[in-house]
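Just one protein chain is left out here, and the rest sit where they should.
Lettered A and B in written order, each chain numbered from 1.
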Amino acid sequence: MGKTQNLYDRIAAAFFFGVGAFFALYACTIEIGAWNEPGPGFLPFWGGIILVMMSLSLLAITWKRVGLASPSFFPESDSWKRVTATFVALIAYNLVFDVLGFTLATFLFIGFLVKFIFPQSWLRSFIVAASAALIAKLLFVNFLQTQLPKGFLGL
Amino acid sequence: MNRWKVVGLTAAISFLLIVSAGAQNFPTGPIAYMNPFNPGGEVDIAARAMQPYLEKAFAQPFVINYLPGAGGALCWSKLAAAKPDGYTIGGFSIPHIILQPIFMKDVAYKSDDFVIFSIVEYTPIGLAVKKDSPVNTFKEFVEYTKANPGKINCGGVGKFTGHHFATLQYMKLSGAKVNYVTFQGTSEVQTALLGGHIDAAFTNSTLLVTSRDQIKVLAVGSPQRMSQLKDIPTFEELGFKMYPRIARGAMGPKAIPKDIQKVIEKAFLDTTSQPDFKVKMEKAGFVPQVMGIAESHKFLEAEAVTIKQLAKDFDLK
Partner (left out) sequence: MDLWNHILLGVQVCLDPLNLLFCFIGVVMGTLVGVLPGLGPTAAIAILLPNTFHVSPVTAIIMLAGIYYGAMYGGSTTSILVNIPGEASSVITCLDGYQMARKGRAGAALGIAAFGSFIAGTIAVLGLMLVAPPLAKFALAFGPPEYFSLMLLGIAILIYLAAGSILKALIMAVFGLLIGTIGMDSISATQRLTCGLLELCDGVGLIPAIMGLFGVAEVIANVEQEIKREFVTTRVRNLLPTLQDWKDSIWPMIRGGFLGFFIGILPGPAPVISAFTSYAIEKKLSKHPEKFGTGMIEGVAGPEAANNAATGGAFIPLFTLGIPSNSVIAVLLGAFMIHGIQPGPMLIANHPDLFWGTIISMYIGNAMLLVLNLPLIGIWVQVLKVPYPILFPLILLFCLVGVFSLNYSKVEVSLMIGFGVFGYLARKFQFEMAPLVLALVIGPMMESKLRLSLVISHGSPLIFVEKPISALFLLISLALLISPMISKIGKRRQKLQKIVEGEEV
């Protein structure tokens, strides 16, 4: 694909430049303090500045040396689908599991992932999801007495 | 009797029966107690000591849950918004619940959002100096700090806490200036004091009692001498009218119905008046209290006045 490590490093350098600048600017709004009496803004400010400088040197290095060719971002053509789907599942779980209740949400979550990421049969997915949800509930709620949300179905 | 009077009487009696039945039916399930700090801390110890008695009084399980964070503010914000049915109550510390709404941002409660069922104990805050300190009595300490303004390092836990305010009170009454050093927990203060890294500390009585032999305890902030520290004078005796302390107990959202409040209050009062409970608490360095709702709120108001005045005096923001 022709992408080299250099491109990745440049993107990374830009990202960290932004992070460092953000912290340094934010620190200006809270008291920075002096060398021998640092305030709450001291570490964020100087840490941010150092990060900015380091990302600039990273950037500089990418121009000096010849980049090694690196593999394409996603190893397989449909990788991005699996990766995105998994993240979406995680975010969705976090959003709804206190509404749906722990057991139901877990069942749906596991079922979705087993069925759609690396496709398994419907029966297999169902069995795995159901047993996982059940065992998890028994383990965490009943045995370990963790307070997990019950949801509107009382599950 | 007049027919209407009969009806009226029946209605009144039924109403009373229903209301008291409401109170009598409470609690029908477990009571959840929210601990705003970590397990093993003072609130936890007091709660665990009370647990067996409370379970007997309520005839229901008394479950202790932990919700630490932001120095207790997280738990108290949640408690203020909890369902006021009496099944969710929590522990508290005074002066934290007075100071946090004033000085901390984003705190979602006010001190009058709660009904305090009982103040169960308080730990007076006392003054201790390190073992090899040149000072041996409180008077010497006062002179020492006056002679070295800003140089004596005095440790405590956090800013806008009981320890911080004790230090401020001392500075106000003595006219001396000390350097307040903020630590993140009592055990850090303990290590620093025992190791001689700080000169002095205003700290909880529990620490003063347990580390007695490794530090010099100069004074204590209770109204009378503590039984665990019989030979240590109180600030009052030494001419300093200050009673710094951290008081703890149980509270709940204000909107809990009055009759349920009474039931909870009674359970706590029964617990705290048990002699063996008192003995246990004293051994650990606490000063156990038996206070109901009215007394506790009076206490809260009195402390609030002192603290707000101190904050004004020192122009704290």
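Keep this in mind: contacts are C-beta pairs under 8 Å (C-beta built on N, C-alpha and C of every residue); 3 or more make two chains touch, one makes a residue touch a chain.
Just so we're clear, the structure is a prediction, and the values are computed from it rather than from any experiment.
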Among B:136, B:187, B:224 or B:309, the residue in touch with the chain that has been omitted: B:187
Tell me where the left-out chain touches subunit A, residue by residue. 5, 8-9, 11-12, 16, 19-20, 23, 26, 30-31, 35-40, 42-44, 47-48, 50-51, 54-55, 57-58, 61, 73-76, 79, 82-83, 86-87, 90-91, 93-94, 98, 106, 109-110, 113-114, 117-118, 120, 124, 128, 132, 136, 140, 144-148
Even though one chain is not shown, subunit B touches it at residues 38-41, 44-45, 48-49, 51-52, 64, 66-71, 73-74, 77, 103-108, 150-151, 153, 158-160, 179, 181-184, 187-188, 190-192, 194-198, 209-214, 280, 283-284
